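In this view, the complex is presented without one of its protein chains, the others remaining in place.
Moving on to subunit A:
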Amino acid sequence: MRSVPSLVFLTVAALASVFPLYFMVVSATNTSQDVLGSRLLPGGQLVENLNKLLAAQDLGAAMWNSTLNAVGTTALSLLVCSIAGYGFEVFHSRNKDRLMGVLLLAMMIPFAATMIPLFRMFADFGLTSTTIAVILPAISVPFIILLFRQAARSFPHEIVEAARIDGLRELGIFLRIFIPTMRSTYAAAAVVIFMTAWNNFLWPKVILINEAFQTMPMLISNLTSGYVTDYGVLMLAVLLTSLPTMVLFLVLQRAFAQGITGAIK
């Protein structure tokens, strides 16, 4: 019986968390007027909203660009950050904690402060409106390095020693022992990096001047820029933008939880 209040509390909290998602899905099937009137039942406007969205925006290109940016960032960032995290933990150096301190300090600098020098740098290299300009600044993330370093703490050093004695090179140890052991950390990091890259708005908006490179968050922003906003179409775009990250999270959910808590199997 004691569990009844907590059950009620949890149910209410769960409903409150799910409600915005529900409203998003339902609104994508309603007219603009119905969305403004907070209609909570599904409507029959889904196809019409999709047609309007396709007519107004290049949805396919935006999806493709977002995927390219997010997948590219995730792959490169996982590689770079995991090597860094591994190196910080496995190798011994007197200055590595100081270096880590500097890295963590870099987390505190807001992006807006570095945006203009960064833009200047990429413009000097002739890299405005390129995918590489979106991916490069997002590759090395102090938080992900920290995540890998913390996870590597529970990585048994004896294995590294044994592998060295058996004649495996450092790269081999990393590729053949570290990566397979740390799969759940990789999954957790992948979810975090993919979501951040997928939702990134400010930097892509500034550096991608050519509209052929438009990403999904930029597409949503375009939908709200006119004198008249169609809220049904807007909600459908938001839903489509959220789907890939939702699917990725749901699929990697268990590994994500293990990775964040640092469990190793």
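Just so it is clear, a contact is a pair of C-beta atoms (placed from the backbone, for glycine too) under 8 Å apart; a residue touches a chain by one contact, two chains touch by 3 or more; residues count from 1.
Rule of thumb we're sticking to: contacts and distances are computed from a predicted model.
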Checklist entry - UniProt name of the unshown chain, from "Extracellular solute-binding protein", "CoA-transferase", "Tetratricopeptide repeat protein" or "3-oxoacyl-[acyl-carrier-protein] synthase 1"? => result "Extracellular solute-binding protein"
Item to check | Of A:Ala133, A:Leu240 or A:Ile260, the residue in touch with the unshown chain | outcome: A:Leu240
Item to check | Residue in contact with the excluded chain [from A:Ala123, A:Ala162, A:Leu175 or A:Ala257] | outcome: A:Ala123
Checklist entry - Residues of subunit A in contact with the chain that isn't shown? => result 32-33, 36-37, 50, 54, 56-65, 67, 115-116, 119-120, 123, 128-129, 183-184, 187, 205-206, 209-214, 221-222, 224-231, 240, 243-244, 247-248, 251-252, 254-255
